[in-house]
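The complex is shown incomplete by one protein chain, all other protein chains being positioned as in the whole.
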Amino acid sequence: MVCKEVKITAEKIAKMEIRGAGKIARSAAEALKACTKASKAKSADDFVKELGEAGTALIAARPSAVSLPNAVRFIINRVQNANLSARKLKELTIKTVDKFIEDSEKAVERIGEIGARRISDGDVIMTHCHSAAVLSVIKTAWRQGKKIRVIATESRPRYQGHITVRELIKEGIPCTLIVDSAVRAFMKQADKVIVGADSIAANGAVVNKIGTSQLALAAHEARVLFLVAAESYKFHPQTLVGELVEIEERSAKEVANPQDFRGAEIRNPAFDITPPEYIDLIITEKGVMPPQAAILVIKEEFGWAVTGL
Amino acid sequence: MVCKEVKITAEKIAKMEIRGAGKIARSAAEALKACTKASKAKSADDFVKELGEAGTALIAARPSAVSLPNAVRFIINRVQNANLSARKLKELTIKTVDKFIEDSEKAVERIGEIGARRISDGDVIMTHCHSAAVLSVIKTAWRQGKKIRVIATESRPRYQGHITVRELIKEGIPCTLIVDSAVRAFMKQADKVIVGADSIAANGAVVNKIGTSQLALAAHEARVLFLVAAESYKFHPQTLVGELVEIEERSAKEVANPQDFRGAEIRNPAFDITPPEYIDLIITEKGVMPPQAAILVIKEEFGWAVTGL
Amino acid sequence: MVCKEVKITAEKIAKMEIRGAGKIARSAAEALKACTKASKAKSADDFVKELGEAGTALIAARPSAVSLPNAVRFIINRVQNANLSARKLKELTIKTVDKFIEDSEKAVERIGEIGARRISDGDVIMTHCHSAAVLSVIKTAWRQGKKIRVIATESRPRYQGHITVRELIKEGIPCTLIVDSAVRAFMKQADKVIVGADSIAANGAVVNKIGTSQLALAAHEARVLFLVAAESYKFHPQTLVGELVEIEERSAKEVANPQDFRGAEIRNPAFDITPPEYIDLIITEKGVMPPQAAILVIKEEFGWAVTGL
Amino acid sequence: MVCKEVKITAEKIAKMEIRGAGKIARSAAEALKACTKASKAKSADDFVKELGEAGTALIAARPSAVSLPNAVRFIINRVQNANLSARKLKELTIKTVDKFIEDSEKAVERIGEIGARRISDGDVIMTHCHSAAVLSVIKTAWRQGKKIRVIATESRPRYQGHITVRELIKEGIPCTLIVDSAVRAFMKQADKVIVGADSIAANGAVVNKIGTSQLALAAHEARVLFLVAAESYKFHPQTLVGELVEIEERSAKEVANPQDFRGAEIRNPAFDITPPEYIDLIITEKGVMPPQAAILVIKEEFGWAVTGL
Amino acid sequence: MVCKEVKITAEKIAKMEIRGAGKIARSAAEALKACTKASKAKSADDFVKELGEAGTALIAARPSAVSLPNAVRFIINRVQNANLSARKLKELTIKTVDKFIEDSEKAVERIGEIGARRISDGDVIMTHCHSAAVLSVIKTAWRQGKKIRVIATESRPRYQGHITVRELIKEGIPCTLIVDSAVRAFMKQADKVIVGADSIAANGAVVNKIGTSQLALAAHEARVLFLVAAESYKFHPQTLVGELVEIEERSAKEVANPQDFRGAEIRNPAFDITPPEYIDLIITEKGVMPPQAAILVIKEEFGWAVTGL
Partner (left out) sequence: MVCKEVKITAEKIAKMEIRGAGKIARSAAEALKACTKASKAKSADDFVKELGEAGTALIAARPSAVSLPNAVRFIINRVQNANLSARKLKELTIKTVDKFIEDSEKAVERIGEIGARRISDGDVIMTHCHSAAVLSVIKTAWRQGKKIRVIATESRPRYQGHITVRELIKEGIPCTLIVDSAVRAFMKQADKVIVGADSIAANGAVVNKIGTSQLALAAHEARVLFLVAAESYKFHPQTLVGELVEIEERSAKEVANPQDFRGAEIRNPAFDITPPEYIDLIITEKGVMPPQAAILVIKEEFGWAVTGL
């Protein structure tokens, strides 16, 4: 039986009251902490069992959000095999949660610092959709005094590119808005492309907003550097054992009014997959790495065998 | 001094009352015919001069519409060096105009017939924007009983893909509407891509609706056949002497409300350029050909030297 | 009503008593000649009609053998629009037939001469299946004293590579026999690949023995020159108007005993299609050319419009 | 002096009475276990020396079979630096052997589970030659109810593809048998290619049955996923220090009767090398990984320096 | 027996007193004109024979200079089959020579005009070695007011890049001198590469100064346009019948002092071959064309069969 805090948090995640990869991860960690504090377990074994049940309940709330199982597994993995008393184990769990939350909060900022070192004065940077990690890189570079310019796609069907442009305007960073079809036509002007990630597979393939793989292909064709900015909890450990990342199909209404097109099908996958051969570097808060090193991070965090908790 | 019909036609073309590559070409030819009928020239030389002036006036009305100078040059080239009396020359001019108009009217139909032979039962065909020649190929194949399916992009910013889908629905052809960013994600399902052309350069490069070159690149990557359906008057003879095809930049308002994005630039080029290495075949009313044979058609119609009339 | 000789020849072609692209072409031409000699037509129009019927009957005997319609069309095209009397027309027809036969007989020899100029002393040449034109090139180079070596695939399922190796042994040319799977492993040793053609399409694609396109792909990967040796009557004029080249599917028994594999399907297409981007040169008796110039030959021999006779 | 069991096992391996990567590895481990039980060594050092001599004797029996030295090194590496008494060391050795054997036996099954997650309902899978690991993936997916279809090459010269097809028929899995030359022609129909491995080098290059690299090249061209299924003891640690994998040349008689081709050479290499850039994933019992992570596995199992035992 | 003027010219060409593709061509034409004027032939046949002997003598003077046989064949081909009297034939010959010379003299200027249309304001142009045609394009664009910048390689071993830079300095055109090894490092800055040609083969391959193919490869990699500027008499008709273009090997002393490197070989080929797939356009005085259209020009000027005169 899981504790109240876990139930509440799981419910909020399921109802999408808690959203965003980072927030989901941190709230799940908080729930495990609350659960630890409330635990009456006397033996280490009992406590680990409790924690496992709490983790399972949290993950079940939205299993496709990769940061959620990652947060839960990160914490439990660091606890379950420690040869400690129940009391010490609880202390370790709380410390682990606190560390996880702190690291997670600093990750975007740290990505900004690391990524900005890859931006040169005068660079033209193309981006797609809206990503906090990408904006952190761009703003950090800009604040360092680098004269950069951004080309942002509108990112149909939900126009998240507009959000990106508004954030850039607020910061005073020169930028150009284009339709998604104009990516290849403008690629020659770009020095670098930077996009975010929804999740990253064991082979370095990046799942991100539909259209990302077209930017990658056009960048590859023009030999423009293609960078992905992503917190390390975006790495998807289950892909290590062969699981495929499921691509969410969203409502047709986002694309056009289905009434106007009866007799035709409207398709609206939210993401596409960019193969590793089109990715030059992944920028994480741990450092930059080629996509082929994704497995190194996954293995280090979770070990080879990633089934069950 | 050019005749009244030429003036009127030129004006209508300039004001875009007469639109569409085919209609422009045919109305210019008609104007030359009217001008011939009205001509009071006694000598062949005088008549040729008159015709030349009429041609120049027509071309000036909208020089960037490649079918316009093509129509004028097609007719005048066939007339000006014929060693005939003024009367005979006028007769030849009228016959040439009639032939040109007839051929032009049949071109789209003929492209449909030829192109449909390249469509196999069961094919999935991706297209972009809206092209009469492309729809002629698709409909002809469908009417031949081939069970095909079409994937159409919405073609931002003006959503001409919606027109394509509506025409397909009317015909009962199964089709799927996608956003432009989804091209690469859906390419694996396609057997062929067919697009139209705004104009075709001497090296086989195709100028067409923004986004076309992205379809071509993604098709090339996936080794999906990339076909261009275009009437032969889309071939651009001046490119033979090095002229670049100018790319029209349309109003920013088509993309987004500029008021909402003050401080940012909005760019809206109407076309992009697909390099010949991504084009498998060009389907014209004269037959199919690799893009490298574009020059063969241009040379045959206009000769090597294409400057002035 | 067609003459007896045409009937007999058509029957022999249909029953495959007359085989081989060259022999089929020449026997059809002979039949037209016999038909001309036997003709009792008084007017040119009547004669042309007779000839057309004879041609139609011959082509119907085996329409997929591209050299057959090519021979018929070559002769009729040169005759039907000549503004001559019936008698003169018959003379012209006979002369055209004789010329066609002579050229055809010399074509393989001429290809040998031209192709041998592309072979350098010390070259290692890979080939596939068995082609008279390819062997003509190799033998000519060898007889010129060039120390060459040949790598021949066995060419399953019918082992025509064995015939090639036997011809090479007879000539004393050093050669190596490999299985078809070893093509890529041996490609690094090769300086050139030369193969024959069953037919060549308007875009320069080459239809030839199954496996040819794999040699082409592996040669392209290793940047080894890939040459096609083919008589010009292998060019396929109907492809100009969009016709697809049909790929013959042969008996499963050639691959394995179907009784031993009940429950499984055995597929045995005789040919595959090599795209023009993997072909460096086509060697014909008219000269060498890039594949994109195939259309030049077709257009020159048959004109743009190739439908019906 | 090595013990009797080691001698017998070494002999059987040398005479190929014990065959197959898995069986060789496990029998060598068993021999080391027998040798441990029989050992009369009093000190840890003496025992390690004995074990080393046994290992050397076993490896010498067939050094090119990569699973043999891998098994020996796996066991000895885990033992030789343990700071234990002779008795404890022997216990550890026996435990290590048992673990190795158990893992090895489960490896193929585990690869089936992991690999099947990468197979989607409706997939068409191409394979080459005959591999237990590949069949484990295919059968597992089939038993999960996925409607798949297999295209199998005959795999000249020894037709191991026939064995694959027979196993598939027995299981009721729809399959198609083709000649090796038809690989590229059928690639467009395939969704995935899966092959086994003879050994895998430190840079991720895969040594496998002749023809494998052609499948890989054709899959890469068509952007069809290319997967390798291989137990982790196929990784080749000596390649880390630069050793080249030797390619076995088998009897010419497998290809054709040399008597029939006197004057020609017949070549019959058993394997070819597929470069890492054509491999999307390697499926091992430890998880899936990009080929560039091969070194991670090697390093983890054997450390950087792999010379001598 | 050939006339005196032909002998003198042939001698000067052989001794390289007359040098440069254009000068050689024009002096050979002049010699044929002189020979025509001096001719005492009464019949057309005799005159053609005389002219043929003169042509043969001229070609023999330096057969590897492609413009020489081209000039001779251009003139003789236009004369030999004209059905005219001896007198008329001589007149035609003189007219043909005059036309050839005039065209040749204007060719570089005309290439400048045509090529300059491909240069945009702000372009950075990379070039290699020293070519009059290339400089004509660059200077014409500059004089049209386009603000361009040139990157010139030094072009070891003979530093002809220094000549290019000096000409550019004289004209005031901004330029940068780099070593040949820096081509790829600077390619990202370039918008276009333009080089000259020593000769152009029937498949569109360009023979030019050693290093040209590296520029082409690096331009292709970076998707920078690669243009060749060449007079049409650089097209090599014999390649149509399979002849290979011979690559001149120059003195080792140009590279280093052989005394200093006894025991080593020094190689110094003057030219390399750029394959057509790396060439976007060839700019000739007749117009721009893709490399695959080279054969069109050759065929048009010389016909299919180019052996002997």
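In this document, chain identifiers A, B, C, D and E correspond to the written order of the chains, with residue numbering beginning at 1 in each.
Quick note on the criterion: contacts are C-beta pairs under 8 Å (C-beta built on N, C-alpha and C of every residue); 3 or more make two chains touch, one makes a residue touch a chain.
Predicted model, so just to flag it, every value in this text is computed and none were measured.
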{"item": "Omitted chain - touching chains that are shown", "value": "A, C, D, E"}
{"item": "Selected residue (touches chain absent from view) among E:Ala31, E:Ile119 or E:Leu168", "value": "E:Leu168"}
{"item": "Touching residue (missing chain; options A:Ala44, A:Ile59 or A:Ile114)", "value": "A:Ile114"}
{"item": "Footprint left on chain E by the chain that the document does not show", "value": "153-157, 162, 165-166, 168-169, 172, 174-186, 209-211, 213-214, 217-218, 221, 255-256, 260-269, 272"}
{"item": "Interface with the undisplayed chain - residues on chain C", "value": "188, 221-223"}
{"item": "Where the missing chain touches chain D, by residue", "value": "202-204, 239-244, 275-277, 291-292, 295-296, 299, 304-306"}
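In this text, only the chains that are shown with their structure count from here on.
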{"item": "Centroid spacing, where centroids are CA-atom means, of chain A and chain B in whole angstrom", "value": "45"}
{"item": "Averaged-CA centre spacing for the pair chain C and chain B, given as whole angstrom", "value": "36"}
{"item": "Centre distance in Å when chain A and chain C are each reduced to the mean of their C-alpha atoms", "value": "58"}
{"item": "Sequence positions of chain C contacting 2 or more other chains", "value": "277, 292, 296"}
{"item": "Chain contact topology (line, ring, star, complete or other)", "value": "other"}
